[in-house]
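Down below is the structure, laid out as structure tokens.
Only one protein chain is missing; all other protein chains are in place.
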Amino acid sequence: MAAPAELALLLEQRGWTAQPPTEHPMSGVSESRWIAPAHLVAAAEAAKAAGYFYESLTCVDRLDPHGAFELVITFARWDAPARVAYRVWTPKDAPVPSLAGVFGIAEWNEREAWELFGVGFSGHPKLRWLLLPDDTEFRPLLKSFTAPPPSNYDDSLTAPAAPQDERTDSHTHG
Amino acid sequence: MTLLAALRGRLAGFVGDFLATWLLGAVLIMAFLAFNVLFLVLAERKLAGHFQRRVGPMEVGPHGSLQSIADMVKLLGKQILTPVATDRFVYLLAPLLIFLPTLCVASLIPLAGAEAFANQPYGLLVIVALSGVTVLSIFMAGWSSNNKYSVLGAMRSVAQVIAYEIPVLLAALSVVMIAQTTNLRQIVEAQHNTVWYVLVQPVAAILFFIGITAETNRAPFDIPEAESELVGGFHTEYSGMRFAMFFFAEYTNMLVLAALGATLFLGGWLGPWLPGPVWLLIKSYAVIFVLIWVRWTYPRLRFDQLMSFAWKVLIPVALVNLVVTAVLVHGIG
Amino acid sequence: MGVVVPAGRPSDQELERLAADAAPFVRLAMVEDVLNLCRANSLWPITFGLACCAIEMMATGMAKYDLARFGAEVFRPSPRQADLMILAGTISRKMAPVVQTLWDQMPEPKWSIAMGGCTISGGPFKYPGEYAIAEGAEKFMRVDVHVPGCPPRPEALLAGILTLEEKIKQGRRFGRTR
Partner (left out) sequence: MSAPTPTPTAEPLDTYTLNMGPQHPSTHGVLRLVLTLRGEKLVHVDPVIGYGHRGHEKMAENRTYAQFLPNNSRQDYLAGVIYNFAWCEAVEKLGQIPVPERALVARVILAEFNRLASHLMWIGAFLLDLGGWTPQLYTWDDREAILFLLESVTGSRLTYCTGRFGGLSRDLDPDFPRRAREVLKKLKDRWQEYEDLVETNVIFIERSRGIGVFSREQCQSYGVTGPSLRAVGVPYDIRKVEPYGAYPRFQFDIPTRTEGDAFARYWVRVQEMKQSVRIIEQALEQLPDGPIIHEKGLGSKKRLKLPVGTQYYAVESPRGQYGIVIVSEGGTEPYRAKFRTPSYANLALLPDVLPGYMMADIVAVLGSIDVIIPEIDR
């Protein structure tokens, strides 16, 4: 029944933690550690053994330091308000080891992250489209994505090209 | 009845005695059953409404009374689709074949004492044999419309009707054992001034009632066209007037079996003051009211539960009831 | 001279020409009116909820707002037996071809009600660069009555159905006959 502090300590002893590439504070969690992608599966198994359940996977398309993905995987417990966040930093083309073997829900979360961002997951049973139609070629949640290819489901074919809305540019650099 | 006799006499002049009776009888039954379907569809929707705290159709006619006519005319005006991949001949035949048996059974129910048509010595056996034929057309409909949901519905209906035909037959048999005849008219006359058979044979009456609920595919036994599982069941692919045929057949089947139940257990046309057929109608509509009431109250049984309920509960009880009746009748007789 | 039906999805002009060719020589006004009156009073909707508006559509069918008074409470699950499609909820781009298939499967005198902002114009989910929804049902099918709102109240849907009934009674057809 490891409290979050003990689990965090365990991760550090085993040397699975990595240096934080950005100084981005994390709140709403008891402990948050940067995990090296290579040790992700072992860390997840440690969390499962300690009684945590796989809560969520958030993929963030980071632009400011040097264009990479930040994966925030949170684990929570049933009996205590303890939430541990594993943060993984991967360059855009390097695949991350999949947790589908450890947690069942990881399969869907990873399929969604692959589909909306393009993050590669090695060892995933079958990376296929989950939410978007099977013939989509774009990754919608990337910051570089602004509009889908023209189709008759919106006004792209009929209406003249809408002037580029200034708001979508303003936020790219926060 | 005298008007009918006069009409029959004049018709006999043209086509001979037997043909005239047959023609007039057929037309009378078809007309009445068509009227009955319209009334029953409306009754079901209004009763369902009142069971569910709402008032049901109100717009068409005074207090919604012509709603089912609007439904029928709309269904008449609908485009009749025949899906390309269906087995055409069987697909087209199924709706026609579904209500022929029920019409034949309707002609066998004795309406009143002397003048009624039906005086068949083996009326009950013919009825039970014919009521097994409707499942054939349900299976044809399900199989031919080349839709997986329909095939599932068809398979289920075959298994269900076989399982529930036996309790109905055994219940009827126990009545026959007491009345010593399978002629429906004599069964009714046997109940003339003694107590009705529903009191003599309460177990058989309950079995019979459960059996006809299952035979007319009504909840809680409506698994062949289970809306929440099989989308439309066996008539998923039927549209327009063909779908209306299935509707027509279901309600006709309901009335005919209810009338049969009334004849066997509630003393068909017996009753003070009112003429015979009116009494028969009142009793069968009472049975139908309970059928509708049961439909809007109970959830649906699962397929295997339904089967085990029939084979493990209804049929053993029916057999025991038969044996007990035999011992009593032999003992007294 | 048989009416030649072009392969694939006919364009609007061909449909108008077809409708003109196939128009009956004798207009039976009386029968048309009776038929339309009966069609208007027994619209059987298809059980087809997409998103939030589906809950308001169900609320219209329930005891308080009672769609049954207009003879429309028989929700047929199979498109073959339905003659009204109430598009209740957002039509995503993955769902659009399915809606079109359902619409084609319904037998001919069929009508459709676009309920809620999403089915009229994309509603709250229409913004520049939107990738997920079809902006309105008009983009790929014929819509007879639009019921605005997000979600429209049950009374609004009832008003939509009554407007559709008026439209059927007069036998008029608006919009492209696609």
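In order of appearance the chains are A, B and C, and numbering begins at 1 in each one.
We take it that a contact is a pair of C-beta atoms (placed from the backbone, for glycine too) under 8 Å apart; a residue touches a chain by one contact, two chains touch by 3 or more.
Bear in mind the structure is a predicted one, so any value in this text is a computation, not a measurement.
J.: Please provide the labels of all shown chains that the missing chain touches.
T.: Displayed chains contacted by the hidden chain, ordered by label: A, B, C.
J.: May I ask which residue of C:Leu37, C:Ala54, C:Ala72 or C:Ile113 touches the chain that does not appear here?
T.: Counting the whole complex, the residue in contact with the absent chain is C:Ala54.
J.: For the chain left off this view, which of A:Trp16, A:Phe103 or A:Tyr153 is in contact with it?
T.: A:Phe103
J.: Which of these touches the unseen chain: A:Gly15, A:Pro81 or A:Pro149?
T.: If we include the chain that is not displayed, A:Pro81 is the one touching it.
J.: Write down which of B:Ala48, B:Cys104 or B:Ile206 is the residue touching the left-out chain.
T.: Of the listed residues, the one touching the omitted chain is B:Ala48.
J.: What residues on chain A make contact with the chain left out of this view?
T.: These residues touch the chain not displayed: 24-29, 48, 51, 53-56, 58, 60-61, 64, 72, 74, 76, 78-81, 83, 85, 103-105, 107-108, 116, 129-133, 140-141, 167-168, 171, 174.
J.: For chain B, enumerate the residues touching the unshown chain of the complex.
T.: Against the left-out chain, chain B lists 48, 51-54, 147-149, 152, 219-220, 222-223, 226-231, 296-305.
J.: Please output the residues of chain C touching the missing chain, sorted low to high.
T.: Those residues of chain C that touch the unshown chain are 46-52, 54-56, 58-59, 62-64, 77, 79, 89-90, 92, 94-95, 97-98, 101-102, 105, 124-125, 127, 129-133, 150-151, 153.
Here, only the chains that are shown with their structure count from here on.
J.: Could you tell me which chain lies farthest from chain B when each chain's centre is the average position of its Cα atoms?
T.: Between chain B and the rest, the longest centre separation is with A.
J.: With centres defined as the mean C-alpha position, give me the chain A-chain C separation in Å.
T.: Computed value for the inter-centroid distance: 41 Å.
J.: Between chain A and chain B, what is the gap in Å from one C-alpha centre to the other?
T.: 62
J.: Roughly how far is chain B from chain C, centre to centre by C-alpha average, rounded to an integer in Å?
T.: Roughly 36 Å, centre to centre.
J.: Please set out, as single numbers or ranges, the residues of chain A touching at least two other chains.
T.: Counting only residues that touch two or more other chains, chain A contributes none.
J.: Identify all positions of chain C at which a residue touches two or more other chains, and write them in rising order.
T.: Not one residue of chain C touches more than one other chain, so the list is empty.
J.: Residues of chain B touching chain C in their complex?
T.: Interface residues on chain B, with respect to chain C: 45, 49, 52-60, 64, 67, 69-71, 73-74, 77-81, 227, 231-232, 235-240, 243.
J.: Mind pulling up the chain A residues that touch chain C in the complex?
T.: 131-133, 138, 140, 145-148, 151-155, 162, 165, 168
J.: In the complex formed with chain B, which residues of chain C make contact?
T.: 34-35, 37-39, 41-42, 62-63, 66, 68-71, 73-74, 76-78, 80-81, 83, 105, 107-109
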